[in-house]
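Below is the structure I would like to discuss, written out as structure tokens.
Just one protein chain is left out here, and the rest sit where they should.
Right after this comes subunit A.
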Amino acid sequence: MQANKRYGLLLSSLILITVIYNGYKWAHQYEADHFANDEYKNADRTKHTALEMVPKQAVQNLLSYSEQDYYESNSEELVPSPTDRHASRTRIYKNRKCRMDTCFDLERCRRTGFKVYVYPDVGEKTSTNFQNILASLRASQYYTSDPEKACLFVPAYDTLDRDHLSADYIHNLGAKISRLKYWNNGKNHIIFNLYSGTWPEYLEDVGFNLGEAILAKASFGDNYYRHGFDISFPLIGKTHPHMQGTQGFLKANYFPPRRKYLLSFKGKRYTYGIGSSTRNALYHIHNGDDIIILTTCKHGKNWQSFSDQKCETDNEEYEKWDYQSLLHNSTFCMVPRGRRLGSFRFLESLQAACIPVVLANGWKLPFDEVIDWSKASLAWEERLLLQVPGILREVQDNRIMLLRQQSQFLWDKYFSSMDVIIRSTLEIIHDRVFPEQARPAFAWNSQPGALYFNSDTAPSSYPFYHGLLGVDAPMKFTAVIQATAPVTSSAAPIVKLLRNLVQSSSCNEIVVLWHCGKPPIPNDRWRVLVPQDGAHEIPIRVIDDQPKTMGRRFLPRQFTTDAILSLDDDVMLNSQEIDFAFDVWRSFPDRIVGFPARSHFWNSSKSKWVYTSKWSNSYSIVLTGAAFIHRYYLKLYSEWLPPSLRKTVDETSNCEDILMNMLVAHVTRLPPVKVTQKKQYKDTSASQPYVNHAGVVSRWSDPRHFAERQTCMQSFEAWFGYMPLISSETRFDPSLYKDNVSVTRKKYPKIEI
């Protein structure tokens, strides 16, 4: 018995120990596995904590690295004063060592705002590209004709080609530039350059003393580039379009994304001199199957005297292939350095949606200060050329999809025309001068690009970044009513509209812009006319707007929400129509979402775009008399569009909707969205003159009104440089719209009644 008990006891305690031990281990193991598998549980943090467990005995007697120094500067006089520091920096860091805070008069810019002055034209030869640069600068929102108010100065001398063997080279430029009235050793000036240096060294030297001027230069090498001061400019051909450029090649996102050839290159081979080692080695990776490397020795006057034994066969093969078709049929395009670091090929590949593989050690890719090129290209170490085929084969299809789409996005937004190139350049400098207004990195690298960025808008208050930032689209909206008819009775259309609006579940505030000749009725009358349940009262704010011009409905005022419902005062919409449209808008906050729509089409006999209000199968304009628009577009309308276009709207009291639709489509490259509506909107392309309740003839029935809209369409198109409007054929209905189910189950039954 005793023995049994002992055994039993021993056994159970043994089991207990095993259980505890293993249990502990399992628990531990579980924890470890759990964290290891769960990427989203801040794996990094646990990893770091694990690494932190230094054996106690190793560090217990050790001091911290800063132990004696924590109060190192108790003696404040040892700390150099900021003024002295700045002065000594400015003394030392000049010319080749320029940085924004030593060579650029920032204080001047703070005083003047970011304004750009262009010197008057000079009687020198000027290339088309440079003419376009000057034209874009002069059309920029930052342009000023007053040098006293300028922050940045642009000489009108064509500095693009500084290869003195070239025909466009201007001689004696240094002297001419230094005589410029505000030159001041180049301070706050910018010099544009595409080619610098020449055979045989191709030094990155523009041939005159830049002093403290910012150099915006193509093919920048990072050892010549002054950090955060110069600008790496894209290398473009002589015929780069000025305004609306060539579109990207990609018209559809075909899957699988791999094209016929994995990698291709067609270009010059240098048998000697700078850059020859890179291009001479390329043939090693040619396999004649999916990697096509074609080189020619035929360039320069006496190429034959430098040719080697490979040249003849190379040249022959070279002639057989078409460069464009290679670009369009290759997944990746090799962009090796030439005599200079950059080559035209880079942008050509980008446009062709052929992912650039850059082999040019030290080349600063265009605008790399802001553009994340790793999302659209692959920069590879020249020394590791032979690894390229293997690496490219490893790239997975989903990565190719991303790289390719990004290449098209970047091309379209920042390189497709001289105009966007110049705009990008100015925005980069702007953000350096006003760092507190600088765009976040993602604004440059995601739709719709940084050129529409508004410095006083927080990123979460844009219609584009909800997904990226992981935040919700706005939950509430502000109704902005443009009132043109006086309120004579409780039967006035605006009163009906207001009564419907206050029933909306998402309306936060109502703003009435009083655009009627008669004075507005007092506030307490509104209260009587539009009775509200006290608990959920929606404030009605009446603004007696001056001047009473059409465009002021898009003034970005102090609204409490980012979602704006823009309304005419005679719109008939019930609260459910409004709520449903708002629901749809929340899915498409970057588009105009509204009710009545119009369209445009190409009239081939007149060869121009025309506007139509006829019913058709598609639409491209949603009228802004009843539409949801993100507040951000109001800002763009008022601040980004040129005053001339806004003036057209104000003078005719017309076309504001066309302009707004063009603007939004230009930014998003997407059509507006039309939602279903119970009643017909007031203007049904009626042939009858339509007189509303107040006896005012609707502007829509005036034939002049229609003719004006045609004119508007064409003048707006001229400014954009193309027709931005895009057509859609779809209309959005509520899920159970007109379905054969009980009304009580429907969320928006009132739309159907």
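Everything below uses one rule, namely that contacts are C-beta pairs under 8 Å (C-beta built on N, C-alpha and C of every residue); 3 or more make two chains touch, one makes a residue touch a chain; residues count from 1.
The rule we apply is simple: contacts and distances are computed from a predicted model.
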| item | value |
| --- | --- |
| Chain not present in the shown complex, as UniProt names it (candidates "Exosome complex component RRP46", "tRNA-intron lyase", "Dynein assembly factor with WD repeat domains 1" or "Exostosin-2") | "Exostosin-2" |
| Of A:A87, A:L203 or A:A441, the residue in touch with the unshown chain | A:A441 |
| Contact partner of the left-out chain, one of A:G470, A:G534, A:P547 or A:P703 | A:G470 |
